[in-house]
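Below you'll find the structure, written out as structure tokens, and then a few comments.
Removed: one protein chain of the complex. Kept in place: all other protein chains.
Each chain carries a letter (A, B and C) given by its place in the written order, and its residues are counted from 1.
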């Protein structure tokens, strides 16, 4: 059953292309993160330090992507985000990149929510309570 | 007398920050170019190879910027573009970066329109005829 | 049995960090590609258009990475490349990121060699004949 997806639309920019005339693959990861950020703002995150630590401080532990079709300068991409995994502190996002109806790439990103422990280091921490129910509708049931 | 300005709004993204917690200055130049691209699309440029060669193939010959206030993750910036110079083949864009009413940075970028000559090299060429009148309203009169 | 590994050493640069004080994950993919390029130059590739088309024109079809330890500004990383797969036209590189003796990240990248067909499009083509034997010593036997 398909989950709800969040859509972020963005143009492939000139600086994202390489001399082969197509978007350099490393930029797909920038687009993924940009989409995650816009998603969290859409869910209610605010700018500012408090929300940053609560909503955004989630180092990535793994990412992957497959590139199915070349994309070019000026293409408009819809980046579709859903949640493919939600643990106590870890979260996995799934991304589909569409140009119109055409799937041009897909990928996923796993992150772990962290907080500062007493000596200033980082330790994994639970996904924020207020965030969890907001993520539910986007969770892929398989 | 102030010229018309084109506005492109964008968020400062996580990946654009550095460990000092502020946007890394090199990204302002990415924002400038992104704004120029959106400007040309707004004027009527189409995706595709023909328009690319006519509207976008303008290597930069010089750029500069001043950074007046630090900008941070989540800030929304309005990038305001005007034309400060228009020669036969060269064009100079001026950029003001606003966070609300506050001017946080400003910069400029000079480019030269080029075409391919018979041996495949590049030579400067006139600003496209259909582009010139569209740029006029954005030209700063001083 | 371990294959030979190619080593590329590089510093984590300021612009590669983000506001969490660690390297932004998207840069690992830049480091991977940089390492592949230095590897091909070490094997004998020359700058210039001919070698570019023969050695380098291999669009990526998939990449993945795992981030095991945070890396910081000023860290020196040894990026270790080996070949984990070699097909007719496809190649898979494996990367290990070491900070001293410590494995901080690992990843892989799959690419397909392509050439231009008669209508200017791209089609997959065999790995160049002179490249294949040079890659052999780096092939991981499992």
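Quick notes on this one:
In the analysis below, contacts are C-beta pairs under 8 Å (C-beta built on N, C-alpha and C of every residue); 3 or more make two chains touch, one makes a residue touch a chain.
Computed from a predicted model, the values in this text were never measured in an experiment.
The omitted chain makes contact with just one of the residues C:44, C:74 or C:137: C:74. Among B:3, B:65 or B:83, the one in contact with the hidden chain is B:65.
The missing chain lies against chain A, touching residues 14-15, 17-22, 24, 26, 72-73. Where chain C meets the missing chain, the touching residues are 11, 13-15, 30, 33-34, 37-38, 41, 46-48, 52, 56, 72-75. As for the chain not pictured, it touches chain B at residues 20, 22, 25-26, 29-30, 33, 57, 59-67, 70, 122.
The working rule: only the chains that are shown with their structure count from here on.
Most remote chain with respect to chain C, judged by CA-atom centres, is B.
One inter-chain figure worth recording: chain B and chain C are separated by 33 Å, centre to centre, where each centre is the mean of the chain's CA atoms.
Each chain gets one centre point, the mean of its Cα atoms, and the points for chain A and chain C are 24 Å apart.
Note on chain placement: the centre of chain A and the centre of chain B lie 28 Å apart, centres being C-alpha means. Among the residues of chain C, those in touch with two or more other chains are 20, 22, 26.
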